[in-house]
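What follows is chain A.
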Amino acid sequence: MIHVNTKVNGDDAEFLCDTRETLLDVLRERLNLTGVKEGCGTGDCGACSVTMDGRLVCSCLVLAAEAEGKEIGTVEGIANGEDLHPLQQKFIEYAALQCGICTPGILVATKALLEKNPDPTETEVRYWLAGNLCRCTGYDKIIRAVIDTAADMREAS
Partner candidate 1 sequence: MVEVTLWSGLRAFAGGHETVEVEAKNVGEVLKGLVAAYPGLQPAIDAGVSVAVDGRVIANSLTEPVRPDSEVYLLQRLKGG
Partner candidate 2 sequence: MSLDDVKTSNFKFVGTSPDRPDGVDKVTGRARFGADAQAPGMLYAAIVRSPHAHARILGIDSSKAEALKGVKAIVTRADFAEGLEGENWNILENVMAGDTALYDGHAVAAVAATSALIARDAVKLIEVDYEVLPHVTDVDEAMAPGAPIIRAGTADASVPEGMHPNVVRYHESGHGDVEAGFKEADLIVEDHFKTEATHQGYIEPHACLAQLGGDGKGELWCCTQGHWNVQKICAALLGLETSQLRVTASEIGGGFGGKTTVFIEPVALALSRKTSRPVKLVMSRSEVFRATGPTSSASMDIRIGMKKDGTITAAQGTFRLQGGAFPGAPMEFTAMCAFACYDLKHVQQIGYDVLANRPKQAAYRAPGSPMAAFAVESVIDELCNQLGLDPIDTRLKNAACEGTKASYGPRYPRIGLVETLEAAKAHPHYSAPLKPGQGRGISCGFWFNFGGETSVTLALSEDGTVQIAVGTPDIGGSRASMALMAAEELGIPYENIRCTIADTASLGYNEVSHGSRVTYASGLATIQAARDAKRKLCARAAAKWGIPEDAVKWEDGCALPAGPNAGKFPPMPIHEITAEMGATGGPISGHYEATPEGAGVSFATHIVDAEVDAETGKTSVSRYTVVQDAGKAIHPAYVEGQYQGGAAQGIGWALNEEYIYGADGRLQNSGFLDYRIPVASDLPMIDTVIVEVPNPGHPFGVRGVGETSICPPLAAIANAVSAAAGVRLRELPMSPPRILAALDAQADG
């Protein structure tokens, strides 16, 4: 077992893990952050998307031990208490989710996108999200929600 010190959504977190456990395993099973979803375990679906020191990663492809000294961001950290992030509000308003299993990963990914690029084109949003599978919506309402949120956030800033 390895002892790991990390920070998750701004809070210190420490845990013991097996060398084979992934960051996803630990977030879900040891830290009870089950908003992070496992859809494939092979980095193909993006449901487990988190940020590590600000960089978007599939937590199923990161070993838990690699989180040592890093700052991890998950879907649970997007809202500020009761105040939803504009992306979260817009996803509800636009009916941009059906079953909702891909939604945490897509929100983490799009938040990372808007931090890098506050004015993405439709094509840029589509390619940025090409690693986040959604099987219910056909992506249409997701793409619209992201573009509209970006416009709102630009106006607000």
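Odds and ends about this structure:
Simple rule for what comes next: contacts are C-beta pairs under 8 Å (C-beta built on N, C-alpha and C of every residue); 3 or more make two chains touch, one makes a residue touch a chain; residues count from 1.
With respect to how the candidates were assembled, all candidates are chains of the complex that A comes from, given by their letters.
Source: prediction; values computed, not measured.
Touch, as defined above, links chain A to just one of 1 or 2 in this complex, and that is 2.
Taken in their complex, chain A has these residues touching candidate 2: 18, 20-21, 25, 28-29, 32-42, 44-45, 47, 74-76, 78-79, 84, 88, 91-95, 97-104, 107, 123, 125-127, 129-144.
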